[in-house]
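Just one protein chain is left out here, and the rest sit where they should.
Letters A, B and C mark the chains in the order given here, with residues in each chain numbered from 1 onward.
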Amino acid sequence: MILRDPVHGLIAFSGPTESVVVRLLDCREVQRLRRIRALGLACLAYPGGEHSRFAHAVGSTHVMRRYLDRVAALAEDVPPHDRIDEEHAIIALAAALLHDLGHGPYSHTFEAVIPGMPRHEHWTSRILLDPGTEVHQVLASIDPSMPGKVDRLIHGESEIRHLARAVAGTFDVDRCDYLLRDSYMTGVRYGTLDLDWLLMSLRLYVPEGQSEAYLAVDGEKGLTAVESFFLARLYMYRQVYLHKAVRSAEVVLRALVRRLCELGPEPGTPPALARLLRGETLSVGEYLDMDDRTLETAIMAYCESGDPVLADLAGRLRHRRLFKSLRLRPEADSAAVQGRLDGVLAAAGIAPSYLGIVDRVEVDAYRDDAALVVISSSGRRERLIDASPVLRGLSRERFVQHRAIFPPEIRGEVREALAEFR
Amino acid sequence: MILRDPVHGLIAFSGPTESVVVRLLDCREVQRLRRIRALGLACLAYPGGEHSRFAHAVGSTHVMRRYLDRVAALAEDVPPHDRIDEEHAIIALAAALLHDLGHGPYSHTFEAVIPGMPRHEHWTSRILLDPGTEVHQVLASIDPSMPGKVDRLIHGESEIRHLARAVAGTFDVDRCDYLLRDSYMTGVRYGTLDLDWLLMSLRLYVPEGQSEAYLAVDGEKGLTAVESFFLARLYMYRQVYLHKAVRSAEVVLRALVRRLCELGPEPGTPPALARLLRGETLSVGEYLDMDDRTLETAIMAYCESGDPVLADLAGRLRHRRLFKSLRLRPEADSAAVQGRLDGVLAAAGIAPSYLGIVDRVEVDAYRDDAALVVISSSGRRERLIDASPVLRGLSRERFVQHRAIFPPEIRGEVREALAEFR
Amino acid sequence: MILRDPVHGLIAFSGPTESVVVRLLDCREVQRLRRIRALGLACLAYPGGEHSRFAHAVGSTHVMRRYLDRVAALAEDVPPHDRIDEEHAIIALAAALLHDLGHGPYSHTFEAVIPGMPRHEHWTSRILLDPGTEVHQVLASIDPSMPGKVDRLIHGESEIRHLARAVAGTFDVDRCDYLLRDSYMTGVRYGTLDLDWLLMSLRLYVPEGQSEAYLAVDGEKGLTAVESFFLARLYMYRQVYLHKAVRSAEVVLRALVRRLCELGPEPGTPPALARLLRGETLSVGEYLDMDDRTLETAIMAYCESGDPVLADLAGRLRHRRLFKSLRLRPEADSAAVQGRLDGVLAAAGIAPSYLGIVDRVEVDAYRDDAALVVISSSGRRERLIDASPVLRGLSRERFVQHRAIFPPEIRGEVREALAEFR
Partner (left out) sequence: MILRDPVHGLIAFSGPTESVVVRLLDCREVQRLRRIRALGLACLAYPGGEHSRFAHAVGSTHVMRRYLDRVAALAEDVPPHDRIDEEHAIIALAAALLHDLGHGPYSHTFEAVIPGMPRHEHWTSRILLDPGTEVHQVLASIDPSMPGKVDRLIHGESEIRHLARAVAGTFDVDRCDYLLRDSYMTGVRYGTLDLDWLLMSLRLYVPEGQSEAYLAVDGEKGLTAVESFFLARLYMYRQVYLHKAVRSAEVVLRALVRRLCELGPEPGTPPALARLLRGETLSVGEYLDMDDRTLETAIMAYCESGDPVLADLAGRLRHRRLFKSLRLRPEADSAAVQGRLDGVLAAAGIAPSYLGIVDRVEVDAYRDDAALVVISSSGRRERLIDASPVLRGLSRERFVQHRAIFPPEIRGEVREALAEFR
């Protein structure tokens, strides 16, 4: 199987080991990922960012294939039990392809706004382990224990430690693909990731007195590639994932869901969503029926709701009439701001009160991962934070987004009321 | 308004003239284009090609802005009535942004498969001219005649001839954007378009004895840029628009629609689609409610249909279980092939017969446009076909795709039956 | 050995087979290529085009390494004697790295302007076969027959036919690198080459009744990649190699050499060049001492020559005061033009007469290579020209550059005298 990918160029899977990828790609649970946008509501801020989880899953699998190639080239550095045999290669490729199977509508956004909603990792496990799903059947046809092994690897468990880290670690194949892809698609080109160099500078080493191989980076060749990875992550957060329009859209969606909970059954709500909102547990089949299209069809119906609040919120999402936001100083007192904001809403007769909220996100510019070490040309091992002045500098900083988000009609009043906090 | 576009980089609209763009972007009919994929079913062949008509509309408007800048720089070459005043600039920008307003689900695919369906250009006019639409209201608020003027320009009518050609000519702003964008998103990089050089090499000239300015290309500087434009078009057809998986998916969709017509009202069919299938005329509002999501929600419902043919076709689209295709020689007799194919289907007990079809597309490699001339360094004017050996060579060639498309279960039989035509 | 290349990204040579590359790179004859610009005088038209033969040699070797990888993946398709064993891999890598060893100052330009000068291929052989050179010694240390084998392969002779073609065929590793590199460095991006896809679509096949494997292209996957290769070549000729400023500079250099021959020994002429101009044969050592720097140092000295013609020509090259050129119709009678041009020069008192020349170059837009076939999905073999409408169209066209080139002071007179030929 050969396909053209805008990010990685040519992607090919061939040979008996990789045939698992071709078979899994045909499964309906994987094809469903075409109907889930990877960046959720971020395409409202970046018109280019409309790509799906499917494209990302294929890209992640390609990065995993390259990781396995790299590990094969390093085979002599590690004890036999840390080398990748055919079974582990199959598990690894399947894990990369299937790691996002459990995402719901709008990816992360969905699980964040539905109260009590299990995270997508939970659903990934259920889908994988359910004998009724096509992915389960494909995996089980290779070996009945395969679905479980893939599931464990997706959750970072494997007897091969470095493989677990490549699936669920500081820099795993998932991140490598999504940082590249989200940057390519949105056009935000800061802090590009140098995948070729990153892979080439990977090392495996066995610390003295231990028997397991750990991932490491060649300090002479790879330090900049590793730093650029973390910078890319930081910049994608700042520029895209936490973009003001994205956060504003999420506030609207969250308010809509809250309103739905308050109203009870509303016409147009798909049965699965209705059950979710009532806190019930879905079957795998019901969950899989939910995707971006389901949610958008519901939102279309809500535009006609008899409840003016719900209709307004639905129209805002459907026609991109987002709330406004006002940037606040990082150190401003969020509670005090929320108080003022509530006052403005009340004075303007806007209800419910959750239409105006204070949104504060704090992200570590860099959080050190002690398990990832740097090997200098003399063979000395250092923590990343000791080897890299750039990451050391970043590790002391936090990146704070602090904003008030509210309906546009009270923009003037909010600006005035919050002047001292800006 | 400033936004980041992966194809053009920074896109900005500012100042009083361009404010029309900002106002139109907020209209729901424009926002609706976010729910219509530009490449229709092509994302089934190219996972990256999931971008919407919205991103393309913004990009086209950006190219128009650059075209207007170029024309302003050439103002001295043309009589006053061929220069672009503010009114015409507004009309031109609006036309670029709104030219695709009338697209239905899956863009071109939709109008191709619904029998008797008016083309999207028809719907664009109806939307523009309907006083109930937001785009109409924004345009009419500038000048009551504005909606009509924008509509006429979209259809290639303007008292400024070169502007009409920039909206609906051999190389118009629409094509400039979509060739670049489709190539960027699918990752098919053949025959890239050199927009900077193309714009820079544009000339306007008034033929002797005439009073109107025509578009021309500087033969010394621009010939390669123009050729690369036509090559890009040819390559996108061959690689993407006519890709075998795309054609196969369209055959499945066409069969599904045909089945729907045969069956009459099926549960899950949105009312607007049901009326369309009965050959009734939709209101603008009904039409606007149809987008990719509507169609996909219906297809999801058809998966559960009691009619096994419909359910099978719907499942094929939903889970990407496409028909197979077999390449035929360009000169093979299509009717004879269809006969054989019908025989194979009948023998295998597969019905209805339209599940196996012969798909033959013939595209001119290059069709000369006499209105586009080349100006040599000595001031001599030539037809493009005379100035360019590359285009002259292409103009004598046709690019033919000839394939049999059929359900996968009869692959072996079809291969055998059609061996002599391959 | 790992290095970063702007065109190919990461280039690495490792393992025992590839160690020959590392050893050869250290040889002074290879390092000398750093002092020879790949595009000769073209940097006078494209400021970015200043890269050396060295960078190109490394890039070609990288492409050869990828070709060998591809052939290894196809090993099952060919008889054992057509597979690449370690010895042939070494020969192939060395041939790719060393194929340009014999270039003189300004690459192709030099051999074109020195009367009776052997072509660079001749010098490559002499350098390779001379026991005194470092490259000879490195190769001979592996096997005494190695220098001769590498030399034969560079000249397209090998018992492995497809390897010979990969070194000296229609699309060989040399061209793959230089088309990409020259395009990248000059910024001329037309007709980019898709190396990944080209390699992936390569096939090897043994025609019935024969025992040798031939290169072929997968018609379904590779046709566009192959076409884009030939288009890239055509465009680089038109845009760069035959650019008017480049041709004009070559006319000046040619006139300078001619003048030198007329004048006899001029101060500042390096001994090797003096001998060359007298038609004597150089030793390998003398030839290797000549590079761009040697020629430019001589030109610097000629600026001070007592002969005003020589001094003027030298100053033109040193300070980029090129001759002017006038584009002529392809079909204009060159002899008649030359007559008129001579008349203008004579009337203006400009001598010698070779300062004004008519420059006519005719290039086949595409010349079919019967040895390169296309294999369709049904296994049928076709000539490239039959499979590709684009190349068939181009094969009927020729690209003609026809210009008069002359000193700038007679520009007005020449324009007038040649008006009818433009």
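Assume contacts are C-beta pairs under 8 Å (C-beta built on N, C-alpha and C of every residue); 3 or more make two chains touch, one makes a residue touch a chain.
Keep in mind that what you see is a predicted model, and the values were worked out from it rather than measured.
A.B. asks: Of B:Ala12, B:Ala72 or B:Val361, which sits in contact with the chain we cannot see?
C.D. replies: Going through B:Ala12, B:Ala72 or B:Val361 one by one, B:Ala12 is the residue touching the chain not shown.
A.B. asks: Can you say which of C:Pro47, C:Pro115, C:Pro207 or C:Pro330 touches the chain missing from this structure?
C.D. replies: If we include the chain that is not displayed, C:Pro47 is the one touching it.
A.B. asks: Which of these touches the unseen chain: C:Asp77, C:Asp218 or C:Asp289?
C.D. replies: Selected residue, touching the omitted chain: C:Asp289.
A.B. asks: Taking the entire complex into account, which one of A:Thr17, A:Ser228, A:Thr269 or A:Thr297 touches the absent chain?
C.D. replies: Result: among the candidates, A:Ser228 touches the missing chain.
A.B. asks: If the hidden chain were put back, which of A:Val63, A:Val78, A:Ile114 or A:Leu394 would touch it?
C.D. replies: A:Leu394
A.B. asks: Pick from C:Gly9, C:Pro79 or C:Gly343: which residue touches the chain that isn't shown?
C.D. replies: C:Gly9
A.B. asks: Which parts of chain A face the unshown chain closely enough to count as touching?
C.D. replies: 189-192, 194, 220, 224-225, 228, 231, 234-235, 238-239, 327, 365, 376-378, 380, 389-390, 392-399, 422
A.B. asks: If you put the missing chain back, which residues of chain C would it touch?
C.D. replies: Spelled out for chain C, the touching residues are 3-7, 9, 26, 28, 31, 34-35, 43, 46-48, 50-52, 54-55, 58, 184-188, 289, 292-294, 296-297, 300, 318-321.
A.B. asks: Spell out, residue by residue, where the missing chain touches chain B.
C.D. replies: Missing-chain contacts on chain B: residues 2, 4, 9-10, 12, 196-197, 200, 221.
Keep in mind that, in the parts below, only the chains that are shown with their structure count from here on.
A.B. asks: Using mean Cα positions as chain centres, tell me which chain lies farthest from chain A.
C.D. replies: C
A.B. asks: What chain lies closest to the overall centre, CA atoms only?
C.D. replies: That would be chain B.
A.B. asks: Approximately how many whole Å separate the CA-defined centres of chain A and chain C?
C.D. replies: Each chain reduced to its C-alpha mean, chain A and chain C end up 49 Å apart.
A.B. asks: Determine the centre-to-centre distance between chain B and chain C, using the mean Cα coordinates as centres, and give it in whole Å.
C.D. replies: Those two chain centres are 42 Å apart.
A.B. asks: In whole angstrom, how far does the Cα centroid of chain A sit from the Cα centroid of chain B?
C.D. replies: Comparing mean C-alpha positions, chain B is 33 Å from chain A.
A.B. asks: Multi-chain contacts in chain B: which residues touch at least two other chains?
C.D. replies: Within chain B, no residue contacts more than one other chain.
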